[in-house]
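Only a part of the assembly is drawn; its chains keep their places, and the rest are absent.
Chain nomenclature is as follows: A, B and C, assigned in order of appearance, with residue numbering initiated at 1 for each chain independently.
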């Protein structure tokens, strides 16, 4: 005989325990797109305490939609090893170009990363950062619905040794840090450079190169890295995104 | 050296081949929630040609959000075997009640079903059915964006031996059939009965019992089954949903 | 030396003369989709005074978008003669199926119909009909912007011997007539029957059969005919639409 109250209690208590357990993290990732999920996977697999916050109901970002809603993605040679780590099969299209079903790709990235120990909090976004002196030391969180509706409800916070801004084009964590704290980033002029127009070849390379610490305590990956350090966009080819997530994980692991 | 044109071509050609290959199906599933994904998995695993159409960018429906956005789900004893088929681990909460991380659960359902051979077309919804005499014989499809925006753009169609209405509470495929064709369903008075209030115990049992053919060529599963045949809702407990999807698959397999 | 005032005067005076000239018509067509344009063409070519009112800025309706925004249309054998009258080339796809570039098709329908003498008033819609006893004898017109915005601005009217409801799925002219006048249409039970689900074969045939007088003074064509008399929808195949427009013209010509 099923009891609605036990069902409610089971969810409330399990969730509260999960949330409370993740208030103090090694790495707090913002954004559930490809680079955030990949970084989360490698960090969790290495035994770190890592959680990912995605303000929408579903993680995956723009990756579900392939190119112009044709739900296939392209990955080049260099990205295959990451796909392989996630057990995602790719089809050869022509020399050096592989296609992947975008629905299979996103769902596998999520499923594998969570299986590896990453905790994903969907419907929760980061509206600000926590500062400890001259260092980013955590996130200011709220329900995604609150952030969209503009209803005035106060946030909660998590502490973390590193924050990873994997929010894609807007690089919204880095943006709020610049706007509110007026800090100097590790960029040529200390400011966010902005994403450039499309050049797939350069974009893919720069996404990886730009994946690094933008400010003490704050790493950037994926398109957010290109927005912060100024890189080309690359469209529906995802090798660079995957490698960016892996590099972010490796760099932070070296410091943890 | 990456070439944007090859990337575009790879996506266009791979997607078009996938779409064209799925214009004539054994089963066309509408709605990417739990019962649709489970049904798709078992049908595909049995070698049937089956595609699922989900009008939103991400499949998974309301399952991502757990209960009141606390991202955990409850599954009872009877549902464990389906979880096990999908490789999804559950934690005991108390006697007969198990919790599952909702993000892991949805992503695993999707990933495993696609791996089994189900083709998922996300961002594509069904706005109507195709009729052949007194039988539903296919779907009228359009981009989800077109359906939401009201821009007048004509649809395309797929043919299928069976359609599975897994659209949840609205049972929108069955609803359009009733509204436009005025048909008599396999319900006591020939009309959609409507979903009832909450009784988790009854709701779980009825979801499975109500999973059957509602009209020649049209099966219903999950909450759509309760909407069509009149069943209680059950809230964030998902055993019945999973079993409903499995039963829908088994019943259709017996007829294919 | 260009003078802005002369430009303004040229437009105001030419338009006013055109509008005033069309206040008393043989046929007033509502809706700038394929059947309305085709009917307008044949009526104008036969020397009748005919104007078409389209509430959007551009005529053409849903025809611009092909199927799911892939801008190609299908026409079957029977529709080729109408295309030929408009000078629109079709490509053979397979036996009995021809494709037409949708942009070329719509623009040619419009251009040729206007060249034949049809006056098109775009941005102007019909919000009601004029009655003379038990007969529809004209249209109540307003700017499309007024109709959309709900700003309370009174309409103007045109008189016509026949009105053609070519408004597509909503059959909005016939709907307003039924709702406000409570009249009995020439349908089995005197009411609008409603469009049915998809059956391309039946839909194509019924569109033509249902093209007839629905009430004294009021003809229906295209999808509006199927909505009024109860026919199947047919999707992005347009032979029936073209033939419906031609039949509407022929039937009205026989009575004028």
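Following the convention adopted for this analysis, a contact is a pair of C-beta atoms (placed from the backbone, for glycine too) under 8 Å apart; a residue touches a chain by one contact, two chains touch by 3 or more.
Since we're looking at a predicted model, the values are computed, not measured.
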Total identical subunits in the assembly as filed, 3 in place: 8
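As a working rule, only the chains that are shown with their structure count from here on.
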Chain contact graph, described as a line, ring, star, complete graph or other shape: line
Angle (degrees, nearest 5) of the CA superposition of subunit A onto subunit C: 180
Most distant chain from subunit B by Cα centroid: C
Cα-centroid distance, subunit B relative to subunit C, in whole angstrom: 39
Cα-centroid distance, subunit A relative to subunit C, in whole angstrom: 52
Whole-Å gap separating subunit A and subunit B, where each centre is the average of the chain's CA atoms: 29
Multi-partner residues of subunit C (each touching 2 or more other chains): none
Subunit A residues touching subunit B - in the complex, by the definition given at the top: 1-4, 6-8, 10-16, 18, 57-60, 64-74, 76, 91, 93-94, 97, 99, 101-104, 106-108, 110-111, 114-115, 120-123, 143, 145, 198, 200-201, 204, 234-237
Touch list for subunit C against partner subunit B, complex: 61-63, 65-70, 168, 194-200, 232-233, 235-236
Residues of subunit B that touch subunit C when the two form their complex: 128-132, 138, 140-143, 146, 151-157, 176-177, 180-181
